[in-house]
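Sharing a structure with you now.
With one protein chain removed, the remaining protein chains of the complex are shown where they sit.
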Amino acid sequence: MLLLSVENLQIHFRTPDGVNRAVDGLSFTVAAGETLAVVGESGCGKSITAMAVLGLLHRPPAATAGAIRFEGRDLLRLSEPEMREIRGNKVGMIFQEPMTSLNPVLTIGRQIGETLRLHQGLSRDGAKERAVELLRLVGIAEPGRRVREYPHQLSGGMRQRAMIAMALACSPKLLIADEPTTALDVTIQAQILDLMRDLKQRTGAAVLLITHDLGIVAEVADRVIVLYGGRKVEEAAVADLFRTPRHPYTRGLLGAMPRLGAAERADEPGRLAEIPGMVPSLKQRLEGCIFAGRCREATDLCRRFAPALEPKAPRHLAACHYAPKDALAA
Amino acid sequence: MLGIIVRRLVATIPVMAVVALCVFSLLYFAPGDPVTIIAGDQASPADVARIRATLGLDRPFLVRLGDWTWRILQGDLGTSIFTNIPVTELIAQRVQPTLSLMLVTLAFAIAIAVPLGVAAAATAGSVVDRSVMALAVLGFSVPVFVVGYVLAHVFAVELGWLPVQGYTPIERGLGPWFANLILPASTLGFVYVALIARVTRAAMLDVLAQDYVRTARAKGLAPRAVLFLHALKNAAVPIVTVIGMGIALLIGGAVVTETVFAIPGLGRLTVDAILRRDYPVIQGVVLLFSAVYVLMNLAIDLLYTLLDPRIRY
């Protein structure tokens, strides 16, 4: 059953020096209980898409077109109060920086509890009790003491656990995790990923995992979409993508990834050394393929005609004129 | 907590000492002979000698400074040259109107300025924001007595809604006391509102760009809860700081406001003292106001620990 279906989503921003087409014609789906990874470099539009799903974009300066269907309703057309019913309740979100994403002047218990009081109508005491339970669930020792503490009194890993507890407080159908482990130490990263997998199995929530780290994708995702310049350039099941990447950009990403112990190696400066150049400015209309400027295999054809996203193998889409195409694909 | 307060109080001693030294030594460093200026043009040599002796200017600087400090520590601020009444007594007679005016203004201004600043930040770039910012610039530009006369002219003289001038002691009823303070407090509060609203807006804009505000919105909290619960508490430190620093503006403004509205308070006492060149009175008032200012800001420093759990002294 489809839980989330993003259809031809466009997110444009008005900036002082032109319109930034941050997301342009993005479509994807997430089934109930599924984990979909959204992969791409910073600025490819992945975080903005997550913000759009939660209805957190400020419009203006942002403008949107297309549809984001969640349980059949188009979130882009919902009113702000209707959207608030969904945020934190049916869709939970984990942010990248647990240090800055938690409010420094409110206690952990208060921050978890307010979601419960808001969406489930719990009393102050009820919410506090449940907050303690949730902290225990995410593996925080001495939860009874921690609920009364402030974020700065917790370690980085504990803060991210608290963040997860907060996102899961109302048992959401969909959990959006935006780079959930990027800001953490390597050993803590593995623990948090384990925790997320474990909780996903227990709660049955679908996960939209946003990351630039293909190592994490291999560990936890079912399916992957690769974004470049606000567009989807490839989509496949995890195993297919890693075995036979079809788009040159995906191959670049995979080639740039350390082979051994992929999960333990996270953010390295030279990660994308195999893809020369920079993401093009999205403020001009581009002719041809958006990746052509950085692609080693680009030809005149690529520079003139933008490739459409088409099936290259069963359940495997790519947007490249030269991507190998299986005979079975149709 | 008590230990912290005591330590902080001790730390204000050097500041107060500098204030006292400043106020005291002005008499010695003023160009020309201040005594002849204080005495006025028609004074006889005997008058000048008498004033010189009253001010102690006939004795060496250090002897006089020691003597003066000793007396201040005992609560003696000297005697008015003009009325021969002890300065402390003069101040005591005038404290209530000024205190009333400043407290009402403070309450008024904070209650108006903080929501204005929050609204401006929440709607950054909108008509509301621009209006608040325009009001703030206006607040800094229109001098306090201009505000006072315009308000008094419109609401008291033309419309007759409020008393034109004067002060009703609080003992004679809260209603009349308050009615007499509305116009002066609005006058005095104008620039203060501008100051607080501007800082509130800036602090809130800063906070609203933070990740935890996004988290709060992602939880489904209503805008009001996000603004006033999550954001405002984080913006509180700069806001409270400027409220404290702005008290200096209030004190200066009170002198003028009391003149415009004929309120018999400390400001009025100061102005009368200037016209009579009654330096001991001016000295006393300046010392008192400075002490109030220092202590208020000390109290605000201590308030920080309550507002932000990360701050510890």
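We call the chains A and B, going by the order they appear; numbering starts again at 1 in every chain.
Going forward, a contact is a pair of C-beta atoms (placed from the backbone, for glycine too) under 8 Å apart; a residue touches a chain by one contact, two chains touch by 3 or more.
One rule holds in what follows: contacts and distances are computed from a predicted model.
One subunit of the complex is not drawn; among "Assimilatory nitrate reductase catalytic subunit", "D,D-dipeptide transport system permease protein DdpC", "Aldehyde dehydrogenase family protein" or "Coenzyme F420-reducing hydrogenase delta subunit", its UniProt record names it "D,D-dipeptide transport system permease protein DdpC".
Note on the undisplayed chain: of the listed residues B:43, B:65 or B:142, the one touching it is B:142. Considering the full assembly, B:283 is the residue among B:54, B:80 or B:283 that touches the omitted chain.
The omitted chain makes contact with just one of the residues B:9, B:85 or B:150: B:150. Touching residues on chain A toward the chain that is not drawn are 2, 5, 7-8, 10, 12, 14, 19, 21, 24-25, 27-29, 31, 63-65, 223, 235, 237, 285, 301, 304-311, 315, 317, 319, 321. Contacts to the hidden chain, counted on chain B, fall at residues 14-19, 21-23, 26-27, 30-32, 34, 37-38, 137-138, 140-146, 149-150, 152-153, 157, 164, 248-249, 251-253, 255-256, 259, 270-271, 273-275, 277, 279, 282-283, 285-286, 289-290, 293-294.
The rule we apply is simple: only the chains that are shown with their structure count from here on.
The distance from the centre of chain A to the centre of chain B, with each centre set as the mean of the Cα atoms, comes to 53 Å. Contact residues on chain A toward chain B in their complex (touch as defined above): 54, 56, 83-89, 92-93, 95, 97, 100-106, 114-115, 118-119, 150, 152, 163, 166. Against chain A, in their complex, chain B makes its touches with residues 210-212, 214-222, 225, 229-230, 233-234, 307-310.
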